[in-house]
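What follows is a short report on a single structure.
The complex appears here minus one protein chain, its other protein chains still in place.
A, B and C label the chains in the order they appear, each numbered from 1.
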Amino acid sequence: MSFHPHNSSLNEVNGAGALDVSLGPQHPSTHGVFRMNVRMEGETITKLQPVFGYLHRNHEKIAEANSWLGSMPYTDRLDYICPITNNWAYARAVEQLAGIEVPERAEYIRVIVGELTRLQNHTAFLGFILGDMGAWGSALMYAFREREKILDLFEWLTGARMMVNYMRFGGVRCDLPVGWLEKARAYVETYPAFLDEMEQLLTGNEILLARLQGVGVLSGERAINGGLSGPVLRASGVDYDIRKVDAYGVYPRLSFRIPRGTVGDCYDRFMIRLLEARESIQILQQAFAQIPAGPTLNPAVKQRGFKPPVGEAYGRIEGPKGELGFHLISQGGDKPYRYHVRPPSLINLTLLEEMCLGTKIADVMVILGSIDIVLGEVDR
Amino acid sequence: MHDLFQRLISLPWDQAPQWFFLFPALLMLLAAAAAVMLRNLIHCALCLTLSFIALGVLFIALGAEFVGFVQLLVYVGAVTMLILFAILLTPASEVAASNNPFRSFQLSKALNAVAGGAVAMLVLAGLLAAIFFSPHAQAAVNPAKAATAPAAAIGENLLNHTLLPLQGTAILLTAALIGAALLAKEDKRS
Amino acid sequence: MNLPGSGILKGMAVTAVNFIGSFLDRAHAKRLITEQYPEERPTLVETSRSFPFLVFDGDPEKGIRCTACKICEKECPPQCIFIVKDKDANGKPILRPQIFDIDISVCMGCQICVEVCPFESIRMDNIYEVSAYDRFETLVLHKEQLLKSNVYYRQIHPTEAAQTDARIEAARVKKAAAAKAAAEKAAAAKAAAAAKAAETQPEPTA
Partner (left out) sequence: MHFLENLPLATKKFILDLVKGACGWLCTKLGIALPPWAMPLLLTLVSILVVIVAIIAVYMVMFALMSVAERKILARMQNRYGPNRAGWFGILQPVADGIKMLTKEDLVPRGADKIVHFLAPIAMVAPALMLPAIIPYGTGMVPVELSAGILYFFALGAGTELAVFMAGWSSNNKYSVMGAMRAIAQMISYELPLVMSAVIAALVAGTLSPTGIVEAQGGYSLGFIPNWFVFTPWGFVACLLFYIGALAESNRCPFDLPEGESELVAGHLTEYSGFKYAIFFMAEYVGMFAINGLLVTLFLGGYKAPCPFLEWIPSWCWFFAKLALLAFSMVWVRATLPRFRIDQMMQFAWKFMLPMSFAALIAAAVWYYAGRGPLAWGLSALIVGIPYLALGHFCFTRHHTADNRRYLYSE
């Protein structure tokens, strides 16, 4: 649709007094190559159509042509902000499929790296959403400063900062290096102070409150109907956390609380992340105290040439962004027959239009940011 | 060469500033003509702004700093902006109806033009009469009086001699503002 | 009731603290953690990994551990390894790669090849300056570029290399023991046979 302000006006497109804008795929704040076809009256959104697939990398089909183990490094690249939890979800799905036991120490290590991932994802989220609101990067830089230190821990543990390829069927690839646990524990000690700093920078800020409160309200019922999960769902007041519901791994042995919002607007989504980060610190401290010695990998599992029995399994975990699940079908071969990812980012996006209608164009960016998507996971 | 230079330098250059007023004056007239004749409405509005600016410069050149600056502030800063806003917010179908009178010459249009010209002439004549025959204007034209702290003099005048009309204008404008706000609100509700 | 604007002032206090703190953070540990890369080289942790290389003992030609079994080629998820078995003069395959290429523009550094290799011959390097002007030729590493000595491996990954060496040594010892046992067994069998022969032989002579 062509647009010529020279012989028309802002209000003239389709004669309906509306202006159609294609936001993205190349746009500063669509969090990657995401596109929204937006119809606006003035600056108010009257229609929004998300378009994705610009980052499609054939993940599921590649996995069906690869060995079971060979898909593990690919899962790193789904949600590249938190690769370890992607590993975990896939490993858990395969473990369910083949009925593999995981040693206790490995479960604790999984919880530790998983919660560290949650910490850095949630603080990075605070930075990203501030960026969407036009704050020039301070919160993002502070979040990334701390993320850097967590990534250093990951590098020490797994050899890579982001593309970790750490989990294995029945455990984790390698044990914690000597001194890792002490360093991680000392680091987590400093985290509450950092969260306090972030909270002081952000939560009282009048502009931020005005930008977030009452924007993109989503009722709990709609959130459930839309299949949403993770912090977005809990911000709408739904008490649903797979760590509690499925009680997988060693989570039942750790005491932690699930925060949930009451309004379901962007501010609640923002605050839920902060509160969850504080709970993650609790979990980490308990895990540091409880972690036992022992093997980290089930020696009965043959990683190379792994052939699970014929069957079907859906393994899921509570990822930092929501329910991350893998649906696997095995025909007994060395490759999955069907491999399907249930990415939280994609499912959480489905109600984007509903949240955005009637808001201003600047709010669209904030709402999109409050869902916390990573395009690697949306498009796969 | 030497003589030429001597003659050139002996020309009455100190009188030159008096002729400078021709630049803004011509610019103002040209821009005003363009504002009437151009096809593109935005171009018309921009030309109108140019003519406003030139008028402001003329005021300043005549020593009426205060009026000149107010001219710029009010006309360039506010009136033009409102005009541009109005153009951008008006649906284009209504905008497109405006046409260049010289492109499609018709007798009725020519008659319209003549009638419009006549009205314009009458208004101009009235303005000129007001300038040249009104006693206030005669007093203001006196350059000796105008040059002394124009801003202070205007303020003095407004708040002493014409306080009542000023307050009346203020009430009128406030009423207009409230009315506009109410109208806009009504429109939103329906 | 909060004073309007107090939240903004609190936020500005945080940025001010960070502004001053970034000048006070001389150790670059808390606030100013950026590494000034070309001047400051990162100190890599021992486990750090980038791309695979081939380990040899002693001589790069004779000491190459790889037997061109092609397991890594088969297991590599993005399929960036290409191996051709070497042949001797008679065209008979020998347990050595003639061509061993890794396209590091495709390699994703997952180290699955390392995990599946039964001969401890492929390991992860920690080089990180591999940019090149040509993406097709220069970034395909050939056998000559991939071959690095076990000494180098011990330098970059001491713990892991020690474990590997121990495993190889154990395997060697076991093999030697097995060979010795086999030799002894053979010798014993021979002796037994000889004894039997000796037992049976005297009869006719006796």
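Rule of thumb we're sticking to: a residue touches a chain if its C-beta (ideal position, glycine included) is under 8 Å from a C-beta of that chain, and two chains touch if they have at least 3 such contacts.
Being a predicted model, the structure only gives us computed values, none of them experimental.
Displayed chains that the missing chain touches over the full complex: A, B, C (touch as defined at the top).
Listed residues A:G114, A:G159 or A:G261: the one in touch with the omitted chain is A:G261. The chain that is not drawn here is touched, among residues B:L73, B:L111, B:L166 or B:L182, by B:L73.
Within the complete assembly, residues 1-5, 7-8, 11-12, 14-16, 18-19, 21-23, 31-34, 36 of subunit C touch the chain that is not shown.
Residues of subunit A that touch the chain left out of the display are 3-6, 10, 19, 21, 27-29, 43, 130-138, 141-142, 145, 201, 203-211, 213-214, 237, 239, 244, 255, 257-263, 267-268, 271-272, 275, 360-365. Listed for subunit B, the residues touching the missing chain in the whole complex are 2, 5-6, 9-10, 13-14, 42-43, 46, 49, 53, 56, 65-66, 68-73, 76-78, 80-81, 84-85, 88, 149-151.
Heads up, the rule we're going with is that only the chains that are shown with their structure count from here on.
Centre-to-centre separation between subunit A and subunit C, using Cα means, comes to 32 Å. A straight line joining the Cα centres of subunit A and subunit B is 61 Å long. Residues of subunit C found to touch two or more other chains are absent.
Counting partner chains per residue, subunit B has no residue touching two or more of them. Considering their complex, residues 2, 4-8, 10-11, 13-15, 17-18, 31, 33, 45-49, 71, 75-77, 108-112, 115-116, 124 of subunit C touch subunit A.
Put simply, subunit A touches subunit C in their complex at residues 66-67, 69-74, 138, 142, 145, 148-149, 152, 155-160, 163, 165, 173-174, 177, 197, 200-209, 303-304.
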